[in-house]
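The complex appears here minus one protein chain, its other protein chains still in place.
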């Protein structure tokens, strides 16, 4: 990490990211799973798997279906709960020298608040990403993320309990993402990350049954990039918060596209499964892009579309 | 057309389709454009390009961007208006021996009604598809398709003016497609077709500009199939109307998937650009599927998921 | 009549590192093809290529039922295409577009870079019809010159290269052949060049036909993605064009 490209540094509220490249929750484990493949410190940040109040077993198998240029998942927030996170996992990740963000999920405002409060105590966690957009659990998330009033309420409650950087992760499965974004901005969110997965399903025509145990699931991968870019572009035009662009980012060009439409940082998700070193490669690719186009600082191209 | 497979016949209100395979508006011209490639009479129906009250030039070029497993378009309802349709185009298509459906669009309830009334007079047009879901014009369509009240109002007005088969085409860009579907069902729609394109955008990172003149556009192709299947499945479970499934259908297997989740018929869209004979091939493919699985009638597998 | 059929690759000739010529065998008798028409190629084997790719017909060998295509590698689809092997099949929709209107007794053909692709077959057709033609090719350097012998056998070839490695050093517009009298100009190449030539034709008061390479989704008139603004409204480049009389175009 001697060769840090200073042009790439970005800030999200109190969090300084050495570059805009983060990894998306649910696709990067707890970070250390990728140590074999890359230098974790080359990243701007890592968002770990969703953490809920109690242990959750998630949905039944099968939880995955491949689709055209994408995949559906129905993991359903499987995790060992916030206490296990604080007591065990935290120790395994707290010395990773990048911004370690916890993705906070829940089924009730109380649960969100409980998790946020507990994470607030962890010194080396500079921020949380509030997941109000998971399509994969009945009482979990997407209901909060698709209704502006509920979105505002949960953010308001968590904001009171949490005083570090609060990122709220938005769902694309809404009529107006701008409306949700504004509601959340109004309650003190520091940043918005978007998008979570699109609500979809897949069918096995031969067996005549759904491919997911839950029938429906969340679509991710390059298939969703056009929707994600549109969401970021719309929200960038109508809110003032720093945005984190997510959805189908497979390479540095994709990352640049999100920055051009207004993202301050980006998260790489499904691409990590296909090339486990891709997030680090994207960092280098962005540097190259700036070189090639003679750009002094990444902020010079942010939101110029 | 001697070898009609009787197992494939389906009915949508008063319309008998010799098979469930139709072609989607905006992707099949006025039908005759495909005569070089296939036998149009092999199809269950053809939905022609959107028709509005007056001539429309559509959006500026460029109107198209390729995306992963899909494309964005921003055509913007270019057409010569309903009078030209009735006086000129109708004569060119009225003898095509399949269900010729007109896709009716507008910017106001009055315009929808005007077009529907005029099409109502055309003997060989057994139905219209009301396009309340076009994301590509400011005052055109999607606003009607994303608000249940407005959707209900326009359908109510058109229903009064139109007495043949009224199909209403739904937008996926909503928080609850079921809510819109029910609103439209309540006002006397005979059938629902879904989905229209997803609202998206694409960026040229090298030129640092949007790829569409309108910035945003409508996403179609296999990338959207998981969303389309989910929409049809949801609406099939919660309304009683015959549904027409649309979105990313590239082959007979895809078509079967839509039927399994509850579609009575399907429309092939973007796939027509890649293989102009695909819709006819899909008809044969469905017959083969029924053979292989020993299914007596297509209705035996409809909505079994 | 348009067809959607498989051709067999019989030649894949590298011209430069980014330019190649494919010769394709049609298994049946080729239908009539007009100079200036194009094909839509199904490019297989690349995950990021979804739509077909429009490519002009460079030449037609009606006796052998072969067509050739001149392709420049600019992105993923053309790159994938460059790797195609002899014996592979390639699915084409063809012939598409209006093709050149043949007029006059003596005409000038002006081509720039790989945009010149359709001019070879045009020169062949003109010769068959006993119309005298001069052809002026502009390109980067002598290495980027292709089908030179063929041009020479069909037309009077003039060359302008950026570096002077062949013919005139400079732009086609400054070539002296431009000053001679022609009944029409046919121009294919980069848009700025086509605009310059079309301006020249206007001054000379002769028709100038240009070939537009608008982005296409279908290529046969059904998607309305490829429109160009003309004096009588938006027209589909793929059916009304790709060859337009430059005076009909709003932007020219």
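For reference, chains read A, B and C in written order, and residue numbers begin at 1 within each chain.
FYI, a contact is a pair of C-beta atoms (placed from the backbone, for glycine too) under 8 Å apart; a residue touches a chain by one contact, two chains touch by 3 or more.
As the structure is a prediction and not an experimental result, all values here were calculated from the model.
Participant: Kindly name the visible chains that come into contact with the excluded chain.
Facilitator: Computed over the complete complex, the missing chain touches A, C.
Participant: For the chain that's not shown, point to the residue among A:39, A:120, A:275 or A:299 touching it.
Facilitator: A:275
Participant: Any idea which of A:58, A:81, A:188 or A:303 touches the chain not displayed?
Facilitator: A:58
Participant: With respect to the chain omitted from the figure, which of A:42, A:69, A:131 or A:279 is a touching residue?
Facilitator: Considering the complete complex, A:69 is the one touching the chain left out.
Participant: What does the interface between chain A and the hidden chain look like in terms of residue numbers?
Facilitator: 26-29, 33-34, 36-37, 49, 57-58, 60-71, 73, 75, 78, 221, 270, 272-277
Participant: List every residue of chain C that touches the chain not included in the displayed model.
Facilitator: 44-47, 49-50
Just so it is clear, only the chains that are shown with their structure count from here on.
Participant: Name the chain whose C-alpha centroid is farthest from the C-alpha centroid of chain A.
Facilitator: C
Participant: Please find which chain has its CA centre nearest to the centre of all protein CA atoms in view.
Facilitator: Measuring from the global C-alpha mean, the nearest chain centre belongs to B.
Participant: Mind checking the centre-to-centre distance between chain A and chain C? Centres are C-alpha means, answer in whole Å.
Facilitator: Roughly 47 Å separates the two chain centres.
Participant: Go ahead and note the Å separation of the Cα centroids belonging to chain A and chain B.
Facilitator: Chain centres of chain A and chain B, defined by C-alpha means, are spaced 34 Å apart.
Participant: Counting only residues that touch at least two other chains, what does the list for chain A look like?
Facilitator: As it turns out, chain A has residues touching two or more other chains at 69.
Participant: Residues of chain C that touch two or more other chains: which are they?
Facilitator: In chain C, the residues touching two or more other chains are 47.
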